[in-house]
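Removed from the display is one protein chain of the complex; every other protein chain stays in position.
Our next item is chain A:
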Amino acid sequence: MAAVNRDNEEEVKTDDGSPKIKPRPIVRLGIFLIAHSPVFSVVFSAAGVLALLLLPLLAKNTYISENALMPGSARSMLSNRDVSDGSKLVKDIKNFRLNHEGQGVEVQKLIGKYMSDMGAEVSYQKFHPEGNQFHPLHFFSGPDSYTLLENVSCASYGVNVAGIIRAPRGDGKESIVLVTPYDFINGGDYEDLSLGIVSSLFSLLSRVTWLSKDIIWLVADSRYGDYRPVAAWLTEYHSPSFKVSDLLKCDEQNTADNFRRAGTMAAALVLKVDGRSEKFEDTLSIYAEASNGQMPNLDLINVVNYLAVHRQGFYVKVEKVVSLLSSSWLKIFGEIFEAVGKLAHMLNPDWNFGIPAADYLEGSATLASSLYSQALGIPTGPHGAFRDYQVDAITLKVSPRFPPDSKTRQHDFFLRGARLLEGTIRSVNNLLEKFHQSFFLYMLTSPSKFISVGVYMIAFALLVAPLPMVAASLYIDGCKSLTNSTDNPTENFKSWKWLDAAKQVFTLHLFGFIVTLLPYFICQVPGQHSPTNRSIMWGTTSSSLLLITFVTMPGCSPFSSRLHGTNWAILKSVTISAAFIGLCLMSIINFATAEIGALLLVPTCLMAQPIKPALRSRRLKSLLGAFCSIVLLTIGFPVMFFAISKGLLGEGLVGLSLGGEFWTWLESLWAWKSATYLYIGMVHLPCWLLCLCILFHPS
């Protein structure tokens, strides 16, 4: 109550000295929240975590939002003749490979010949399988044209084959892309099947009359990974380099001037056949996450899912975290939610939000996987390369239920797979504009259920809501305590007391920025170094930089004397504000990173308080608080969290190898231009350091 009075006074003072003006209701609500911030922060944080757990319950069924798609409304035109074309290609490739061991280029020519026999324009593209390099300015800069190295060795390069069918009813301005990653040197039998499916379809598409968008079939050379060839082909497609590549001289085959294009891409489908299905039916897995948690338009997934389930009888699934399926605490939650749902249904038959515990488990496992791959920011397949050019794309991984050499089943498999693709292409072909009707920001809890941005943002908003409240309340407290100590030189500047704290926060954020950039310079160090060595280099340079910062700017150091140090309440207030801004920014760039980061950072920031008074007072409550903040800070250190999430602590792998693994992980993050890397370096690390400063604050 006293706090409320205090805040009312504050408000009255700001209201131009007229005490009779009653503040508006919204202001009064704000004051009420700020005055009771400890209670509300606990309530809001708990509600945020609960809302996250409730998300699988709140998932809605997917629906096809764009009417023009009309999936499955046309009868499939795929005939046995087309399928036998596909089978013939597969057989030819197999025979060819038996006769000519290890001659990749010849297989490409064989495929190219098949394509041109079907009436397609064929082009070959050479690319260099160059690794991604860290460059500090390349985040968010969109796809860059890979600069060609000066001395390219002819020993390692890949060749993509692309065939284009010109649409009889189109004007050549739009296209649909089909991609089959294929390892020309040592591709397995399953990879041949994917070629078979697409060539069956290609044979059909070369003679249909309804096509209004050109069809591109890209056979990507997957010797050097699935992603790289597709990315190289897309770069050449969108931003050709006019420098004559050294790669062209490597082979007599002229690939220079026959690169073919076919207008804007409306959608892209990547097809892979992989392994044998464990289920009784053929399984279709859908992968959709592109870089930085971007997703293709939901309608594309809906169309594929609808056709696969209702027309071709595939078992459709999306990736899930299998270990969560057997977790007992999640099961308990599921049962509680089920019981509550049943109870609600009994009270009012209209309330149908309960779902069975098993469904809840499945949904949570899928959601967790979706969150994880979005948070990592690394694309889950070659479709990620398309998203950089704003093309909606997904990867379809089909697992047949038969062994690859069974001829009888193969025909049926080709027929169904090609019909699925035909239906999808026919739907996309109907579109007059880009996919825009349905969601871009969503998470899947099953192939036919999704959570839209409006729902999952609630969980995040509840989680971070305490931050501004606590910041405001601490700010008021800090100002009060500073005003009380009268012989303060900053007495004149009533409203600028936060400047010192802001300086400290800014310095540590600058430090975080430099630490984020350091790997770039460490990579420039000549000589071969193991990841462990590099991580040691990184660690030592960062910590010495931190020491230098503390020595040169005594105000920033947690171990400074009381004279230099700022008031910890104001420091905490500014820290929390910085964390709030950082988290909110990140939630827009990549929601999943922000959500996971908030789960770590929000409690750490809220619990952080000076440890010395707590030790001095020796009261149980304050000691408990100090202990909690120490534990949270320990977990919150990025390397520590990485170790915990990897489960490495149990295996006794703590030490140098951990640093190496952490380095490798970060390297993969920046190689994929994941914003998570920036988040860790520029938001999480500085805020963690600031919390440490508050913990050791000499007050």
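Operating definition for what follows: a residue touches a chain if its C-beta (ideal position, glycine included) is under 8 Å from a C-beta of that chain, and two chains touch if they have at least 3 such contacts; residues count from 1.
Convention: contacts and distances are computed from a predicted model.
A.B. asks: Just go with whichever of "GPI transamidase subunit PIG-U", "Dolichyl-phosphate-mannose--protein mannosyltransferase", "GST C-terminal domain-containing protein" or "ER membrane protein complex subunit 1" UniProt uses as the name of the absent chain.
C.D. replies: Missing chain, per its UniProt entry: "GPI transamidase subunit PIG-U".
A.B. asks: For the chain that's not shown, point to the residue among A:S73, A:S116 or A:Q390 touching it.
C.D. replies: Of the candidates A:S73, A:S116 or A:Q390, A:Q390 is in touch with the missing chain.
A.B. asks: Could you tell which one of A:F333, A:W498 or A:W688 touches the chain left off the display?
C.D. replies: Per the contact definition at the top, the residue touching the missing chain is A:W498.
A.B. asks: For the chain left out of this view, which of A:V43, A:M537, A:C584 or A:L599 touches it?
C.D. replies: In the complete complex, the chain left out is touched by residue A:C584.
A.B. asks: Even though one chain is hidden, which residues of chain A still touch it in the full complex?
C.D. replies: 14, 16, 136-137, 140, 142, 294, 387, 390, 434, 440-441, 475, 492-496, 498, 502, 517, 573-574, 577, 581, 584-585, 588-589
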